[in-house]
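Missing here is one protein chain; the remaining ones are kept as they sit in the complex.
Presenting chain A:
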Amino acid sequence: MIDTLFSGVIHGSAYALVAVGMSLIFGVTNVANFAQGSIVAVGMMVACQLGGMGWGFAPTALVVIAVTGVLGFVMNAIVISPLEGRKPIAALLATIGVGQIIDSSLQLIFGTRTRPFPDLLETYNFQLGGLRFGTSDIVMAITAIVLMAALWAFLTYGKAGQAIRATSQDPDAARQMGVPVGSIRNLSFVIGSVLAGISGIFVGLFNQSVNPMNGGTIGMTAFVAATIGGLGSIPGAVVGGLALGVIEAFGISWFGDGAHDLITFGALLLILILRPQGLLGGRDSVHSEPMTGTFVGEARPLFLPWWGNLLLVAAAVAVPFFASDYISGVGTQVAIYAIAAVGLTLISGLSGQTVLGIAGSIAVGAYAVGILTTRQHLPFLLALLIAGLVAAVVASLLTAPVWKLSGHYVAIATIGVGAVTVAIIRLWTPLTNGSLGISGIPMPRVFGQLLYTQQMQLLLDVIVLIFAVAIVSRIHRSQLGATFAAVGADQDAAESLGIRSGAYKALAYALAAFFAGIAGGLLAAQYTYIDPTIFTTTMSTLVLTIIVLGGMNSPLGAVLGSIILIGAPELLRVAADARVIVYGLLLVVIILFRPQGLVVRRRAQ
């Protein structure tokens, strides 16, 4: 009991340290930096390398500070600051691309293997009850608290600190008051990155074994911790980190580590529902909403004339008849992701609500088809339709409490909903077969015809996609679509016209989940095997990225985005080792130079 509590506190202080940097960037620069975890990994790997060569703690820390500081500066100068004045969601997605570039570069530099972290400080030289701990743990906890205090003092009393806050509140006003806004933003990013780097050293000491790919998980957990404490609140980050550490320790101790994700993200959802501003967050600690917004205000989708649509449909249907097996195989993936993405334009495009957990709905659809076709022996098309409906119902039930929240809290909640959905699938063994997955899912049979070639499956996927695009385009142009757009463009204005924005967002999300469920069903029938590890956060961000690329509210753009983002990794096979890096670069470049998406026109000013 005491041992569990104490181990939770130690682990929590590791979370706290990372969360402080996360909260600083979020609250002060208004950027939800999804590359923060990757920068922690940079600090960790650099320290591992130098420590392994026999360097002491202090020189190692200095080099880590220098490396991550430069990295933060470069990242802001090249990627983030050019996006200033655009919707914050663009910066968020750019940081996802940067994170991919950093993760893959780390893997190229440091290799793929998990390695022991050098004992830069003593790790197990004290004992309390049945638990040993070390100087490293004490220094880590003290560092977290000292950094918290120092940052607070700096932001409150320091000249540069005050300038940082002024810039985040209103960059135009700050500029008029003589604040060098550009330099101040650079400074914020450098501080945030250095914090990440330093915490990397301690996370390495705590974890004992490190791998260059650890960044993603570290970043996501720290983000959860920061949210629990109150995003944008520095003391909140420390409290949130400690709270998450202790909650996880007891939760896992009672339910087993198999329920780890359910506990972590369940805690996130619970806190969002009960106290959305977090344990210590003030209502106004975040000045704008870095995780919401739409590009609808800046651009409008291209809708083609009827003959244009007809030509496109004919061309799309023609592909399976002429494509090789390989092209068809890639094509099925492109079409399936496009179906999920087309649906997502309704909620994330039109209604302006970023959704980061759509993989949960894809998983529900995949499992519905898997279970209905293998156990109930339902015909494929019927199972597919039910899959869409089940996904919509599950998504509606799980998100029901979050629509009373506003802005980016909903976006964060969708991360939790996605993760909790997959965690429930993993734990509900009698229904889903848990981690063992469902195998032997039959290939689709449509009107008596077994679709046994890639071309046949592609034809099915393309036809479903055409229906999806037709229906979603129709919704875009309907009264319902106009209402969604009103909610997305200006929620306050919409409310004042009597539109209940929460209800409409819930409806848009249910529609998106329906299409995601259909996509999942097609996926299950194509893989013939599914298990919970397929439906990751990466899948969620991928679908979101597809529509960002194509134009957030353009169904046709979603198709094009899918062709580029799902097809590109295949085309990039020539680049071998560097292909994930190239992929990340592509994402960043597109967001930098065409942030409104590909298939849209700029709105006439």
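Keep in mind that, in the parts below, contacts are C-beta pairs under 8 Å (C-beta built on N, C-alpha and C of every residue); 3 or more make two chains touch, one makes a residue touch a chain; residues count from 1.
Just so we're on the same page, contacts and distances are computed from a predicted model.
Note on the omitted subunit: UniProt lists it as "ABC transporter substrate-binding protein", one of the names in "ABC transporter substrate-binding protein", "Transketolase", "Glutathione S-transferase GstB" or "Putative methylxanthine N7-demethylase NdmC".
Here the missing chain is touched by one residue of A:185, A:408, A:426 or A:505, and it is A:426.
Across the entire complex, the residue among A:381, A:446, A:499 or A:592 in touch with the chain not shown is A:499. Touch with the chain that is not drawn comes from one residue among A:156, A:183 or A:209, which is A:209. Seen across the whole complex, the unshown chain contacts chain A at 3-4, 7-8, 11, 85, 87, 104, 107, 112-116, 123-124, 127, 130-133, 172, 206-209, 211, 213-214, 217, 248-253, 256-258, 260-261, 296-298, 306, 309-310, 313-314, 317-318, 320-322, 324-326, 328-330, 332-333, 426, 434-437, 439-440, 443, 452-456, 459, 463, 466-467, 469-471, 473-474, 478-480, 482-483, 485-486, 488-490, 493-494, 497, 499, 526-531, 533-534, 569-570, 573, 576-577, 579-580, 603, 605.
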